[in-house]
Structures are given as structure tokens and as C-alpha cells.
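Left out: one protein chain. Kept in place: all the others.
Take a look at subunit A:
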Amino acid sequence: MCVCSLCVSAPRAAAGVGGGNDFQWCFSQVKGAIDEDVAEADIISTVEFNYSGELLATGDKGGRVVIFQREQESKNRPLSRGEYNVYSTFQSHEPEFDYLKSLEIEEKINKIRWLPQQNAAHFLLSTNDKTIKLWKISERDKRAEGYNLKDEDGRLRDPFRISTLRVPVLMPMDLMVEASPRRIFANAHTYHINSISVNSDHETYLSADDLRINLWHLEITDRSFNIVDIKPANMEELTEVITAAECHPHQCNVFVYSSSKGTIRLCDMRAAALCDRHSKFFEEPEDPSSRSFFSEIISSISDVKFSHSGRYMMTRDYLSVKVWDLNMENRPVETYQVHEYLRSKLCSLYENDCIFDKFECCWNGSDSAIMTGSYNNFFRMFDRNTRRDITLEASRENSKPRATLKPRKVCTGGKRKKDEISVDSLDFNKKILHTAWHPKENVIAVAATNNLYIFQDKMN
């Protein structure tokens, strides 16, 4: 059986479960404009399900957040099987200008992270390059009527005209979803924020920029603790930057951060107030004979994610995804090639800046599969148990309701088969940088520039 990353392996008999346990991804929904002219503000910059998967949030370059809610499956509308529809939208960040440095601060939402739900309202953190905001999204479906001092329009009633008192009653009203900024965490980052991560204690969260990581308390906005600082005394000596950071899902004292040199450091906040000294250092040794001008650039880690179990973590570099066992620092336990065929295109990818694209990656709810994006609106999924992998495409052509997605193949050799696409025909402007997997079900959200695709597994 061919084991190259280009081929979808032949299906194997599922162990235990009757039939196949392969995913059969089907188109479910697509959101966004169809026209070719993409406004910069509409480019989606982050996608995130909440803890239950009921809500799906997107952030865009224009600083806006759109939240979708999954419809309850009902007998009245059997066809809208768990569809996501708009729940709330708001302007999270606006463009600012730093007059001192003559720099524009983009309103682009870099990351959204949900807080675990504790009451009827939903909370999320959204961040741009400099400022993190805590948003409360709450529902209102009742309003009080029959006030004594004001009439229904809100105008004050003349107190001398009031002869009787009445008790206001709560009347149902059309559901209104309100988003309000509850906390603004500003002025703590000199460099550009790349990550935020809510801690398992549900009280603190971390924010990371190129050189520093800060720990915040969700209630306190006027101070934060600096827990990592890799800024050298002399900036000429700068050799690496922080590219991503995440809190451990269960151990509130542990977090990791990745670097532009392809290394990951795990830190324990119990060890010291300033975690400049790591507790664990993860790096895969490089073969010195393969070192090239591109080595460091393509080894730069663009995303790091803990598994839900907390036992593994996954890193994404330019060409691959690696799964690391937290107990083994000297090499990853699994490596998956995302688009190895790009190795022979690195020169032009450097010239058009694509080599600096930051792809994200994500786990499914059971940690048995991982997903990441590629070019030409392709995205890749890897099943960790069966070692099967598949390439799918997010496109309007495959957007018939419940249509099964056909696997895609990229051809590097001379002979191109009928349904394959050659490397030179790939559209490098169609990049899938942001994907998200529902925490419990096989539902995925894929951001393709300005469109959001939602796919579901047929078995769902």
C-alpha cells in the first residue's frame, strides 16, 4: 500500500465497530458574499466554537465578530439539521493610531476564545494586536411594561397626574441578543498579540505577543503579570520570537509557547514568578546536511494546541503538523505532511510571502483526528489511529446541500490524472488558515478568505 502523503490509503476494516469508521464529510452551509471582489475587512481572521459547540464565533479583519448559534433540531424543520444561524454580531475593535510610533493599530481580530459558560450569558475574549476585550453576550426576551413614572415610549409621566400605583408586569418580547464589552485589557503589550488562552481555573488567562507573555485575572484590567520575557537586552541579539501560546486544559499552572525557531517550551508557574526558564523544551533535532536558507523559516511554528486529554500537544509549521507527547521532549510522536509538494516551490513562496503564512490546526473532540488548512482552499485531515489522511476543498462548486465532499489530490509528477490538480495550478491566494472542529460532534467550520463553510459528517 502506498504510504506517500498524496494518496488516500485504501480503507481498512474498522476494528470492532461494524462497517467503516471513516468520516463522510458533507457540505452543510456557507456564509459570506459570493462576489469575486473580496473586501479586506471581510477576510475572516479567526474561528472558534464554544465549549458546547452550540455557538460558533468568527472574527474578521474589519474588527467585527459574528456569532452563529446552532438551531435546535425540531420536528417542524427536519431539514435544518443543526444549522448555524446568526445569533449576534458586533464591532469588537476599531482601528487606532499610535501617534508616538506613527503606527496604525489594526482592528483585525487575531483570536477569539470563549469562556466556559457559568450562567445564562455567554462570554468571550477577543483580541487585536494590542487590546483584549471581554464581551458578554446575553439574551433578552422579556421586558417590563406598566411603569409608573414613564410611559411606554419612555417619556416621563407628569408625577402630578399619577393617581394610582401599578406593578409593572414582564411581557414577552422578540428575542434580542445584546453584546456588551465588560472588560478592556489594554496597554500591556508593546509587540503584537498573537495568542490568548483561558486558563482551566476560569479566573485567569494569558496573552502572548512576539516577545512577552502576560497573565491576567479576568476581573482586573489595570494590571497583569508578566510571566515570560524573551526580549534580549540588545535587540541586535534577537534570534527568535514567540509565535503562539496556550494554557494546559487541566493543569492551571502549566502553559506552553512556541517559537519562530520551531521549538516549544513548557512552563510551570509554580516554579517561579517569571517563567523564563522552561520546565520542558521540545525540539526535533535537524539533520545538518538538510539545512538551507529556508530551514528556519519553514520550521517556525504557527500554532500550538493541546489535545483535549492534556496528554499531547500539536504544532503546525509551514509544511507539517506534529503531535508531541508531553513526556517526550526530543522528538514528536507523530508527523503528518500537509503539502510536501511545496518543498520544490519554496523560492517562489518566499518571493510572494506565502512562506510566512500562519496556518492553524485543531483536534477533534476525541483527539483521534486533526485538521489543518492548505492552499487552493484545500484542507487536510489526519486520522491518528488509522493513519488515513484526506484532502478536501471548500468551494462553492461543492455546495449542494448534504453533498458529499470528494477527496482532492495534488499531482507533482508529469502525468496528471483526470481529477487531480497540478502544483503549478494551485491558487496560493486561496488559503485556509483558520479551521475549527466542534468539541463533541463531527461538525467543522472552515474559513476560506471571506467565506465560512460548515461541513458535517454524514453519520451525524
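We adopt the following convention: a contact is a pair of C-beta atoms (placed from the backbone, for glycine too) under 8 Å apart; a residue touches a chain by one contact, two chains touch by 3 or more; residues count from 1.
In this text, contacts and distances are computed from a predicted model.
Enquirer: For the chain not present in this complex, what protein name does its UniProt entry give, out of "GPI-anchor transamidase", "Tubulin epsilon 1", "Alpha-endosulfine" or "28S ribosomal protein S35, mitochondrial isoform X1"?
Expert: The missing chain's protein name, per its UniProt entry, is "Alpha-endosulfine".
Enquirer: In the full complex, which of A:Y191, A:F225 or A:F428 touches the chain missing from this view?
Expert: A:Y191
Enquirer: Could you tell which one of A:K136, A:R182, A:H308 or A:R343 touches the chain left off the display?
Expert: Residue touching the chain left out of view: A:R343.
Enquirer: So which of A:D22, A:D42, A:E71 or A:D229 would be touching the chain we can't see?
Expert: Of the candidates A:D22, A:D42, A:E71 or A:D229, A:D42 is in touch with the missing chain.
Enquirer: Out of A:Q72, A:S102 or A:N330, which touches the unshown chain?
Expert: Looking across A:Q72, A:S102 or A:N330, the contact with the absent chain belongs to A:S102.
Enquirer: Which residue numbers on subunit A touch the omitted chain?
Expert: 2-4, 6-7, 31-33, 39, 41-42, 44, 58, 60, 62, 64, 66, 86, 89, 91, 94-95, 97, 102-106, 129, 191-192, 210-211, 235-241, 260, 287, 289-290, 292-297, 300, 340-341, 343-347, 350-351, 409-413, 415-417, 420, 450, 452
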